[in-house]
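Okay, here's the structure, questions in a sec.
Some chains omitted; the rest stay in position.
So that you can tell them apart, the chains are marked A and B in the order they are listed, and the count of residues begins at 1 in each.
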Amino acid sequence: MTVVQGLLRFETAGKGLTDITGEVAVWLAQSRLLKGVLTLFCRHTSAGLLISENASVAVQRDLLRWLDRLAPEGSHYEHDDEGPDDMPAHIKAMLTGSALTVPFAGNRMLLGTWQGIYLIEHRARGHTREIVLTGIGE
Amino acid sequence: MTVVQGLLRFETAGKGLTDITGEVAVWLAQSRLLKGVLTLFCRHTSAGLLISENASVAVQRDLLRWLDRLAPEGSHYEHDDEGPDDMPAHIKAMLTGSALTVPFAGNRMLLGTWQGIYLIEHRARGHTREIVLTGIGE
């Protein structure tokens, strides 16, 4: 049993999903871990991590529009120092969560056929986002 | 320290919660792990895993009705190739999440008195759902 830890950085382009499945798979391959659990942790409170459908970009657009309706920008938030998109971003980050846990075996993640791993940016403008990866296993 | 991994399959009957606490407890007992963390991972993007109240079926019905109001079927989704219940299912799966992490000791999960582990089906029709279990511990 061992622990392997690393950090990946991604540049987002404002609100949207970034498919990071490939980068995470490469990181896991290089870790040489065979069987265990991989934890991804987003070090930010206005972006998050999500497992979602990997076949249709329309699904991503629907998710983003639905989140925008659920937590719209507006003048009804007390916290607005950092712009109208900031408080909705914190709300969406609460809903989508900051961490993912994915099992692996044979040095590969056990994702379902239609599952991809996404970094979801909730701020209007792009940001550099850090994801800590920790693999625990054999 | 060791890793034990397995797969459980469940047949759902359409939208609803399936209590899988018993099956998970049996799996953990057979793993012979004493102390550590158990990760459950749902390999689908229109079903999820949930820890919820285990005493009242009315709670489950209220949760399902509330989710239906929050992400209703309708003609306002761009993605509708797989039927009107598909996009609401992806939205609900984003909210409920695809993984659970439960600590255990003495070969038993440390759930609270009122906590049960549920597979939540978000599609209208029943499906076969796969859950990967990974126990890491002593």
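Note that in this section a residue touches a chain if its C-beta (ideal position, glycine included) is under 8 Å from a C-beta of that chain, and two chains touch if they have at least 3 such contacts.
Please read these numbers as outputs of a predicted model, since none were measured by experiment.
Taken over the full complex in this file rather than the chains on view, the one protein sequence occurs as 3 copies, with 2 of them shown.
Note that only the chains that are shown with their structure count from here on.
The geometric centre of chain A is 20 Å away from that of chain B, both derived from CA atoms. Only residues 1-3, 5, 39, 41, 43-45, 70-71, 77-79, 81, 87, 90-91, 93-95, 97-99, 101, 130, 132, 134, 136 of chain B touch chain A when the two sit together in their complex. Interface residues of chain A facing chain B in the complex, by the touch rule stated above, are 1, 35-37, 50-53, 56, 58-59, 61-63, 66, 70, 95-97, 100-103, 105, 110-112, 114-115, 136-138.
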